[in-house]
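A single protein chain has been removed from this complex, and every other one stays in its place.
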Amino acid sequence: MNKKAFGNKLVASPYIVWSAIFIVVPLIIMVYFSLTDQNGAFTLANISDIGKYKKAFGISILYAAVATLITLVLAYPMAYFMTKLNISSQRMLFMIVMIPMWMNFLIRTYSWITILANTGLINTFLSKLGLGPLRLINTPGAVILGMVYDFIPYMILPLYSVMSKLDKSLLEAAEDLGSDAFTKFRRVLFPLSKPGMISGITMVFVPSVSTFYISQKLGGNKTMLIGDTIEYFFNLGPTYYNIASAISLVLMVMILVCLFIMNRCGGNDEDGGVLM
Amino acid sequence: MKLLSRLYIALIILFLYAPVAVMIVFSFNSSSSVWVMGGFSTRWYEGLVKNTVMLSALEHTLIIALLSAIISTVLGTAAAVGITAIRNRIAKKAVMSVTQIPMMNADIVTGISLMLLFIFFGKLIGLDESLGFATVLIAHITFNLPYVILSVIPRLRQTDAHLSEAAMDLGCTPVKAFFKVILPSISTGIVTGFIMAFTLSLDDFVISYFTCGHYQTLPIVIYNMTKKSVTPDTYALSTLIFITVFVLLILYNILQTKSEKKRTEIRRV
Partner (left out) sequence: MEKENIVELKNISVAFDGEQVLDGLNLDIVDGEFITLLGPSGCGKTTTLRLIAGFLEPDTGDVLFEGKKINGVPAYKRQVNTIFQRYALFPHLNVYENIAFGLRVKKRPESEIKEKVAEMLKLVNLTGLEKRHTDTLSGGQQQRVAIARAIANHPKVLLLDEPLAALDLKLRKDMQKELKKIQQQLGITFIFVTHDQEEALTMSDRVVVMDSGRIQQVGTPQDIYNEPRNAFVADFIGESNIVDGKMLKDYYVEFSGQKFDCLDKGFAAGESVDVVVRPEDVDIVEPEKGMLKGVVTSVAFLGVHYEIIVDIGGFKWMIQTTDEHFAGDSVGLYIEPDAIHIMKKSEYSGLYGDYSSYSEEIDHLSDAEEEEP
């Protein structure tokens, strides 16, 4: 029997038109810009120039991957411990984790300069102890820290929502069948929290790999990430829109390939894919 | 073990809130440095009132957030209803895949592609400066839509299909049945979608950056300021925003707990 749906599919048509114009067409135009020069003549030069930026691509992927891994390692126990609390504390913590997301991320990132700078809070404190100063700001570590900090809520929340829906008796069943704490984690908790991990990894990796603000503020101008490269060309003016599109296009394809591979490895359905 | 997990949670919270605390503390700094604490002062809060650039940016941000949230909620709710009514599996899958593109894509790619679209069509109709209020609004609606749709669709799925049949059986027209029966039962999804759209729009920097032209929103102004050096008035404004959000969320939480309690009490009676 077919489940009856209410309403008419026609009410979706304004949206379908909208998404065609503002989602699909822009991507087509981006492809068009990538494959033309500034006069509109067809060229492959933009694409073949991508090789020049392989260092930026490499660093971006490396930093984003490290940041995502650290985020996962930090967020996983947090989400798990949250599920162990009573319901009202759980809800409170959920809010506490979410609130920083409502803050402007530029300011949140910028505050780290106050903490990490050569004359910042940590170094002031260290010098009072007669130590330091440590070089904290303008290092790859600071950039990665910024990524972890800005995006960790996006990892905690999906992990938490998957874990909190998990039937507690599954963990008991695993223990009952002889699993110690580690085996319980490896054979039951980990595989069952995969959907949450996949959406968490996606939501941390994608903005990390494409960021251009964090690297400028916390990394100094030494580290050109791929986002910085795109922004740089964008600011140079219309002449450089073609190369900027080509880099964006490659970035997009690369991210899609990463996501595709990850979803395959996860081998799971779309459950838990939504943040809230 | 319990102690250890509490400690861990506390450390993560400390990590999450350390920069926020720094920001709040330095917004009360009497000197204009965001490095060295001079003394306590509220001069940056007083100065905010006179900072016309920042205030007009705040106004722009609120206008864009409100408008884009309203439009995307209406458009997105209609879309969700329509999409659930699509029977053809391939068509449905195609629509859903397109819907997910702005969520999956990096903001910078979405921003650049929209910018190119606006410039491309601007040239076609002979505009020199095509970026501005309209383009930011369109961009915000576009990236808000998927979040609205994806928070309404699950609610629609949970809604009993017989509800609207029952309403029509009792004399409602299909349209009336939708507004009287279906809409109330998916209202939580719509509200969630609206709140998400509003806050995403409020906070967006990257996509606005590429599509705003001279119509500067608050994140853009802040970005331009941090390019030079930040003065504590930015911190003061952010502190005000933070406290507003904090209070609203706590209130929302309290109200929700109360209504839930009421509901369980009613159930018990």
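Chains here go by letter, A and B, matching the order in which they are written, and residues are numbered from 1 within each.
To be clear about the criterion, a residue touches a chain if its C-beta (ideal position, glycine included) is under 8 Å from a C-beta of that chain, and two chains touch if they have at least 3 such contacts.
Remember, predicted model here, so these are calculated numbers, not experimental data.
Enquirer: In the complete complex, the chain left out here touches which of the visible ones?
Expert: A
Enquirer: Per the definition of touch given earlier, which of A:39, A:169, A:221 or A:235 contacts the omitted chain?
Expert: Only one of A:39, A:169, A:221 or A:235 touches the chain omitted from view, namely A:169.
Enquirer: Which of these touches the unseen chain: A:188, A:209 or A:252?
Expert: That would be A:188, which touches the missing chain.
Enquirer: Spell out the interface residues on subunit A facing the chain that's missing from view.
Expert: 167, 169-170, 172-180, 183-184, 187-188, 191-192, 194
The rule is short, and it goes like this: only the chains that are shown with their structure count from here on.
Enquirer: What residues of subunit B sit close enough to touch subunit A in their complex?
Expert: Per the stated touch rule, the residues are 5-6, 8-9, 12-13, 15-20, 22-23, 26, 34-36, 75-76, 78-79, 81-87, 95, 98-99, 101-102, 104-110, 112-117, 119-120, 138-139, 141-142, 145, 149-151, 154, 161-165, 174, 177-178, 182, 192, 196, 199, 202-203, 205-206, 210, 218-219, 222-223, 226, 230, 234-235, 238, 241-242, 245-246, 249-250, 253, 257.
Enquirer: Once bound in the complex, which stretches of subunit A touch subunit B?
Expert: 2-16, 18-20, 22-27, 29-30, 33, 74, 77-78, 81-82, 84, 88, 91-93, 95-115, 117, 119-121, 149, 152-153, 156, 202, 206-207, 209-210, 212-213, 217, 227, 230-231, 234, 238, 241, 244-245, 248-249, 251-252, 255-256, 259, 274, 276
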